[in-house]
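What follows is a single structure, written as structure tokens, with notes after it.
Note that this complex is displayed minus one protein chain, with the remaining chains in position.
Should a chain be cited, it is by its letter among A, B, C and D, assigned in written order, with residues numbered from 1 in that chain.
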Amino acid sequence: DTLADVKARGELNCGVNTGLVGFAAPDANGNWTGFDVDVCKAVAAAVLGDPAKVKYVPTTGQTRFTALASGEVDVLARNSTWTFSRDTDLKLDFAGVNYYDGQGFMVSKDLGVTSAKELDGATVCIQTGTTTELNLADYFKANNMTYTPVNIDSNAEGEQQYMAGACDAYTTDASGLAATRAAFADPENHIILPEIISKEPLGPAVRHGDSNWGDIVRWTLYALIAAEEYGITSKNIEELAKSSQNPEVQRLLGTTDDLGAMIGLDKEWARRAIAASGNYGEIFAANIGEQTPIGLARGLNAQWTQGGLMYAMPFR
Amino acid sequence: MSEAITRKIDRSQMQVSDEVAISITNMNKWYGTFHVLRDINLTVHQGERIVIAGPSGSGKSTLIRCINRLEEHQAGQIIVDGVELTSDIKNIDKVRSEVGMVFQHFNLFPHLTVLENCTLAPIWVRKVPKKQAEATAMHFLEKVKIPEQANKYPGQLSGGQQQRVAIARSLCMQPRIMLFDEPTSALDPEMIKEVLDTMIELAEEGMTMLCVTHEMGFAQAVANRVIFMDQGQIVEQNNPHDFFNNPKSERTKLFLSQILGH
Amino acid sequence: MSEAITRKIDRSQMQVSDEVAISITNMNKWYGTFHVLRDINLTVHQGERIVIAGPSGSGKSTLIRCINRLEEHQAGQIIVDGVELTSDIKNIDKVRSEVGMVFQHFNLFPHLTVLENCTLAPIWVRKVPKKQAEATAMHFLEKVKIPEQANKYPGQLSGGQQQRVAIARSLCMQPRIMLFDEPTSALDPEMIKEVLDTMIELAEEGMTMLCVTHEMGFAQAVANRVIFMDQGQIVEQNNPHDFFNNPKSERTKLFLSQILGH
Amino acid sequence: MSELHAETVPFVRETMLPPAPPPTQEAGAVRWLRTNLFSGPVNSALTILGLLIVWFLVNHFWNWFAHSVWNAGSLSECRQIIIDRWGEGSTGACWAVVRERWMQFTFGFYPSGLYWRPTMAFGLLFVALAPVLFSESRKIRRIVLLTAAVLTLSAMAVLGAPTHWFIFAAVIFIGATVIAEQNPGRLLIFSLLFPFLGVWWLWGGSLWGPIMALVGPVLGWVAYRLLGRFSPILAGIGMILVPLLWWIFLAGDAARDAENLASLAIPAVASDRFGGFLLSITIGLSGIALSLPLGIVLALARRSDMFLVKTLAVMFIEFIRGVPLIALLFVASLLLNYFMPPGTNFDIILRVIIMVTVFAAAYMAEVIRGGLAALPKGQYEAADALGLDYWKAQRLIILPQALKISIPGIVSTFIGMFKDTTLVTFVGLYDPLKSMSDAVRASTDWKGIYWEPYIFVGLIFFIICFGMSRYSMYLERRLQREHR
Partner (left out) sequence: MSDTAIPAQTPFRLSMLIYDRRYRSLTFQVIVFILVMAFGWWLISNTIENLRVLGKDFNFGFLFQRAGYDIPQPPIPYTSDDTHLRAAVVGVLNTLIVTVLGCIAATVLGVIVGVARLSNNWLFARLMTIYVEAFRNVPLLLWILVVFSVFREVLPPPNAFRGENATASMIFFDNVALTNRYTAIPTLGMTNDPGSLDLGWRITISWATIAFAVALIGGWLVHRAIANWAQKTQDQTGSRPTTWWMSLAVMTVPSLLLIWYFGLHLIPPEMKGFNFVGGLNISNGLVALWLALTLYTAAFIAEIVRAGILAISKGQSEASFALGISPRRTMSLVVLPQALRVIIPPLISQYLNLMKNSSLAIAVGFMDLKGTLGGTTLNQTGRELESILLMMGIYLILSLIISAGMNYFNSRVKLKER
């Protein structure tokens, strides 16, 4: 029983990327920040009452699922794509989607390429151990094109490779491309091609077979999304908890019904989760939003009310 | 016998008791299929000094090494000081702590000082307190006339000194029987005398000794009995006088002519 | 002189021709700034047997090694068999194939059999057919009395046998001059005799020999001349009888007293 | 005619010649050049080739090194400074990243307030090593201890160590130096305690944990003593079983209770904070300390005349030596959890240390086997003849000598292992070389900095490994002298 384990341990083990700016990266003092990290913090706040009680376990593309399966981490918040085989054969349960992504290509402007369809014969840099590798193979095959893959072990190495012109195109999730491009000395010389060749719903995953723990992570994520929908922010949350008349908000913040009891938590779990680093929108804006160096637009990740896909199931 | 008395040791003074120290009966040993020792029968009494001679490869070393079970025999019986040597570890340990052995190449422990070499076995096998073991060791080092070397390492000593340390080391276990396997053959001529003197002194004190050696002078001086071996068998045994002056077997004669002529 | 004739070799039988085998004039050698050989003058005639003695470090080995250019000299002249030793490689090769050398530590080739050791140089340097080289080798192995070891490896022989192989190996090149650098000093006493006997036999056949040795018995038995070196200089040279019985220089006297007293 | 020459040649030198200086060609710089650089056509060609290589290297890298910047806050600032100083288009090294992040390269994510703790542990390590490695030469012992003391204490002062710990370290250093003057063997106690103390200083927490762990061997010894009266076999079993039982069932609780009674805790630091050279050295040292005993056991087993024991040892050693370390690291990170009882989950650093230990132990076993084989058979026989049993003979006679002979091999195994600790990057640990450099590059300030971190880390590795290899060569030479 993961919940009991986590509570007994007093610490949430959260699997994260070894270093992907904006999503999860340690700073010079080893403090982790990022979009995925904030999910960990929210879960820790909900379950343990303290967003700081997280042990971040850096995982590589190769070790992440095993770390989860073997119980080394309680939740894997590491930009992992939700796919059929992972959900079934790998015995994971995805708790939801915190970022809708898709694989794209970045090329240098002076290559004169405007569409991925023109990449026949190109050399493409990819990170090993990701779904990208499979998508890439499928895409070129489907379009009857050839390419030379350059398999790179880490993101940093891949960027270096691309910048030196050792590959014509760099492919990874569009969010990653944007982050990478943003960090270049000359972002204007690189373009991200319009084709998005795959669906990459990224979300936190838990071990298969512990539904209650899965529920906790899933609904913590929904709480963050719902909070944005209802305008609950980390600043106004205390006030709203007292004053809000919206029954959904009241239920969410534990002012009325005790939803927390149904998943083995206390009444105020969601309030703490949101307070940890804000609602989904705040987290997005703080880590990868347009104001950050990464500068991602909300796009698909906007609330459903704004034409996006972020849609929290009702708290009822 | 009487003619030998004029030699260095007065043999009549030395007590050879009736008590049996080593008794070997019908002992046989093989290395693989090679029959090294054949039907050895030998009784050694307390206080006897026996010299074993014979051509190279005749099994002298093997015989000696069987007596403290550095080699295992496969048939027959070896009883040392009343204890039969079988594969029983307790018996082996008992025998080994009663029997001292001095090797051709000294085999001192180079990482220990002379004193530590001498006290090691008493401390760890006999469980003697360190102080006491050191006192004993100094006593025996004095006996072999190198007390001043006690704190040196073996590598710093000459061959003769090393061999004397080896003798002292064996004596520190206060064995009832001493075995010597060509103790002087790795030494330079000048040093041989030092070691032989030490051995003669030991002999004078009545130690039971079995000594493989080619020093025939030594044999004549101290041995009660000389045993001649060839091809794994005891060919002849006799008192030194008769052995040297009146060998009976042809082989012995041949051997003696080579050794003494050399 | 006449007293020495009764020794093992009858010197009058041995022909020392007038032909000059080695002539060294005003030769000097330095190791770095260390002056090892100083103004060496030496003429050796065909058939002469010269023994070189002297304290350790006096330059005996260096002198011998200069003669077949294992060391380079820096001043003066060395003429071997009519060929002057310069840096000219052809001359060096010519000299080396005329001069045999036997080392203190034998320096046999351990990866080759005794026979191969002996045939290697004739085959590759003299271009002798293998069969013939082997026949010659067997002849010389017989001469040093170990033909039966021909197919063993050096590692399987005793020291004395190894040194005899080394001599045979040199002889197989049928050199006109043999150099020996302390050929017996690495051997056990029993084996020294074997090797000296071989050398005496060689001497009897009239081989020109230069031999660094401390075996004074050998010197007295075979040498025409004994050279005493000290501090890189030839201090005294004389026929063996006078050298041993009537040394002139103080140093020689001192040296002889040490050597012979030892 | 035969006596002719002998008669004519008698010669006596009356005055000895003084040594003369060698001919001018044979001395001084000319000679040196002639013999060392231009002694023949081939040699001259080689010299020219060598000069070309040197010129090529200098020509290509000199500018870059010469244009070094040490003070800057980010890579772009660095580049700006270089352009300002040396003009448009010039390139240069930006060592500012090392200056700014070298603590991170050294300590990883260790809490900065506690940097003094690993520093102290590392400094005191030399005290622990003194009786093992530097025991022979008093001069070296003095130099090593005093240098370690001065460096450690000043580093601790700079890093803001609490006064009482500072005094503690100072006392140990002074005490050790004094004791080492008389009998370095006595420092062995500290060497034995050091693993426990070191673990405590690095990971923090309660001292009671290490203490209770230490109680295990003590209990084992007691059991051995008590049971030894009945039967040595029983004693042997007891000696192994009692500590095991203690560690598995009681030690944890005992430590907790003791901690509650009297707290001996210092702030705990979790494993995931380890990184950089701290991680490498921790893994390396634990690996060597653990692999040495394991290697000895394996070597003895491999030389045993018991068929089964020997076979098992051979299989184990050959298996480990036949597989890349990186595969074993993946076993540590991916498979070890499969092999443990369900629910156990232990620290990744610990798992990596286990695998590194096993890996090094196989190599160590071969090194020690060589040492054992080099011992003359007479040593075994002499020990037997004195009545020493197998274990006593091994402990008192054989191993001390064999290990001494093997020191060079052991050191080079250690160097190899230390270099291999960089491979932990592939299982998500922050090794100094790749992960740390990547982590530094992941920050927006230093994105795109490439060579400087690598050169810096490589240089540190070089200094440490080269130092160790020189030390082992020195030991080898000295041992050769001794064994003459």
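Here, a residue touches a chain if its C-beta (ideal position, glycine included) is under 8 Å from a C-beta of that chain, and two chains touch if they have at least 3 such contacts.
Computed from a predicted structure; not experimentally measured.
Shown chains touched by the hidden one, complex as a whole: A, B, C, D. The chain not shown here is touched by just one of D:65, D:319 or D:346, and that residue is D:319. Residues of chain A that touch the chain left out of the display are 61-62, 65-66, 69-70, 86, 89-91, 111, 119-123, 128-130, 133-134, 136-138, 141, 147-153, 157, 160-161, 164-168, 208-209. Considering the complete assembly, chain D touches the hidden chain via residues 35-37, 39, 43, 46-47, 49-51, 53-54, 231-233, 305-309, 312, 318-319, 321-327, 330-331, 334-335, 337-342, 415, 419-420, 422-423, 425-426, 433-434, 450-451, 454, 457-458, 461-462, 465-466, 469. In the full complex, chain C contacts the hidden chain through residues 68, 70, 93, 96-97, 99-101, 103, 105, 107-111, 120-121, 123-133, 152-153, 155-157, 166, 169-170, 173.
Here is the rule we use: only the chains that are shown with their structure count from here on.
Our note on geometry: chain B versus chain D, Cα centroid distance of 48 Å, whole angstroms.
Distance from the chain B centre to the chain C centre is 44 Å, each centre being the mean of its Cα atoms. Of all residues in chain B, none touches two or more other chains. In chain D, no residue touches two or more other chains. Taken together, the touching pairs all pass through a single chain, giving a star in which the others share no contact.
Under the contact rule defined at the top, the touching pairs of chains are A-D, B-D, C-D. By the touch criterion given at the top, residues 376, 378-379, 381-382, 384-389, 392, 396-397, 400-401, 404, 482-484 of chain D touch chain B in their complex. On the side of chain D, the complex with chain A involves touching residues 76, 101, 104, 108-112, 270, 272-273, 275, 330, 333-334, 337-338, 343, 345, 348, 426-430, 434-435, 437-439, 441-444, 447-448, 450. Contacts from chain C toward chain D in the complex involve residues 1, 11-16, 28, 30, 32-35, 38-39, 43, 45, 48, 74-75, 224-225, 230-239, 242, 248-249.
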